[in-house]
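These notes concern the structure reproduced below.
With one protein chain held back, the other chains of the complex are shown just where they sit.
Chain nomenclature is as follows: A and B, assigned in order of appearance, with residue numbering initiated at 1 for each chain independently.
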Amino acid sequence: MKLTLKIWRQKNSTDKGGFVTYVADHVSKDMSFLEMLDVLNDQLTERGVDPVHFDHDCREGICGMCSLYINGKPHGPLQTTTCQLHMRSFSDGETITIEPWRAKAFPVVKDLVVNRSAFDRIIQAGGYVSVNTGGAPDANEIPIPKNVADLAMDAAQCIGCGACVAACKNASAMLFTSAKISQLALLPQGQVERKTRAEKMVAQMDAEGFGACTNTGACEAECPKGISITNIARMNREYFSAVVSSDTM
Amino acid sequence: MSWVTKTLNSTLGRKLIMALTGLFLILFLSGHVSGNLLLFKGDGGQAFNMYAKFMTTNPAVKLLSYLTYISVLGHILYSILLAQHNKSARPVPYSTSKGSTNSAWSSRNMGVLGTIILIFLVVHLQGFWAKMHWGEVPMVTYAGEEYKDLYLIVNEAFKQVWLVALYVISMVFLGFHLSHGFASAFQTLGLNHNKYSPAIKMVGTLYCILVPSLFAAMPLYIHFSSY
Partner (left out) sequence: MILDSKIPAGPLAEKWTNHKFSSKLVNPANKRKYDVIVVGTGLAGASAAASLAELGYIVKAFCFQDSPRRAHSIAAQGGINAAKNYQNDGDSIYRLFYDTIKGGDYRAREANVYRLAEVSVKIIDQCVAQGVPFAREYGGLLANRSFGGAQVSRTFYARGQTGQQLLLGAYSALSRQVANGKVKLYPRTEMMDLVVIDGHAKGIVTRNLITGAVETHAAHAVLLCTGGYGNVFFLSTNAMGSNVTAAWRAHKRGAFFANPCFTQIHPTCIPVSGDHQSKLTLMSESLRNDGRVWVPASQEIAEKLRKGQIKANDIKEEDRDYFLERNYPSFGNLVPRDVASRNAKYVCDQGLGVNETGEAVFLDFRYAITRDTREIIEQKYGNLFEMYKQITGEDPYEMPMMIYPAVHYTMGGLWVDYNLMTTVPGLYALGEANFSEHGANRLGASALMQGLADGYFVVPYTVGDYLAQLAPKQVDETHPEFARIKEEVQNRINMLLQINGTKPVDYFHRRLGKIMWNECGMARTIKGLKGAKAEIQALKKEFWSNVKVMATNEELNQSLEKANRVADFLELGELMVDDALHRNESCGGHFREEYQTPDGEALRDDENFAYVAAWKYLGEGQEEELVKEELVFENVKLTQRSYK
């Protein structure tokens, strides 16, 4: 296959940046999308051009590091991660536009690499159960109905890639935030801090500059792990009931 | 900031206001459309005019109408606040974006749809509501009692093709606004459940077709029946 690649290049966070067009030749259908970029990068290096920078690590669709906006969609045409996308999803002669995630809260670091530490700060605001190592009761002491554990797991599967933010027209982080709030709200272990968790995580999400939710459902449709927006509804419930009943003024 | 203002300034709080005001407006529209069905009665407008008088004088209805004004204003104000906030959340736009593959058109264009509804509202309120309240309206007498003849005004107004067209088109947009808005409001309130959400979606779909259609039928009916 021969492809034309329109790739966003930006030297650093202060640079204005712009698209540069490259041609990728001899692309095989079995390559993953990132392997296609690896080959391009090796060619660029040999020509003395700084390779295209992009985030990736596990290449198994689980670490959430890869983050390319391909042809107008986060992670490209399939509902999967960029690293799990293969060239058989494209056709010979196609032009592929590759951009970084775009959001105020995700500033571009270089080329296609963005800074997603806002997500870490949202978790730091309350995405945990405050148990110290060593003090835990026996794991089977509190039975948890299978369907509840399954629902919690559905939410907990989030890989924190940020595709939800990238897909949302408002660059909203509700799906990410709600997934963690939901997981812990569903499980008995999360009950003690349930209210403050919802309040604090939502406040942090807002402070980071993410947009609000219009319930378009784009996040769910693009989420590589299929996290459902029922989690957003649950977060809203958790938040509204927390603010009216908690002790925080 | 107190917890109330803090909450109402949060993204979730703002959406809560959108949802509550939106739902109230939906309720209002239901009442409005049922009352206005009297236009189809073919009694020369008597029932309609009596209903109109009742609506402008009854104290309970007064209270509801104030709530409606607040809802409209609140809905608009918060839609502006949200739109600004949402826009600032993505300062650099994408060069290409295929929103159509992951979401419904109406959900991505609530602001545009709302703005068109707003323009319509201005025309509508100025044409009927303002007239009814403060304007010169001819009077009719039924059973010895005097009534403003709003029916006549409506009839006169809808002789103009452009106005009929504006009404019909606006109702299409209202339909789209509600095709997303109805279910969305429930989601915002956190009411999403396997058992009930399908029903909410269905009622929403029915509502967003039925109510705007009935509204649109009124100017059409009057326009064509007056020939």
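Note that a contact is a pair of C-beta atoms (placed from the backbone, for glycine too) under 8 Å apart; a residue touches a chain by one contact, two chains touch by 3 or more.
Because the structure is predicted, anything quoted here is derived from the model rather than measured.
The chain not shown here makes contact, within the complete complex, with A. Of the options A:Arg9, A:His53 or A:Lys104, the residue whose C-beta touches the omitted chain is A:His53. Touch with the chain that is not drawn comes from one residue among A:Gly17, A:Gly64, A:Pro100 or A:Gly211, which is A:Gly64. Even with one chain removed from view, chain A keeps its contact list with that chain: residues 11-12, 28, 30-32, 34-36, 38-39, 41-42, 44-46, 48-51, 53, 55-65, 78, 80, 84, 86, 88, 109-110, 113, 115-117, 119-120, 123-140, 143-146, 149-150, 152-153, 156-157, 159-160, 183-184, 187, 189-190.
The rule is simple: only the chains that are shown with their structure count from here on.
Taking the mean of the C-alpha atoms as each chain's centre, chain A and chain B sit 37 Å apart. For chain B in complex with chain A, the touching residues are 2-3, 6-7, 10-16, 82, 85-86, 88-99, 101-104, 107-108, 110, 180, 183-184, 187-193.
Every residue of chain A that touches chain B in the complex is listed here, in rising order: 19, 69, 71-73, 97, 99, 102-105, 167, 169-172, 174, 202-203, 205-206, 209-218, 221-222, 229-230, 232-240, 243, 248-249.
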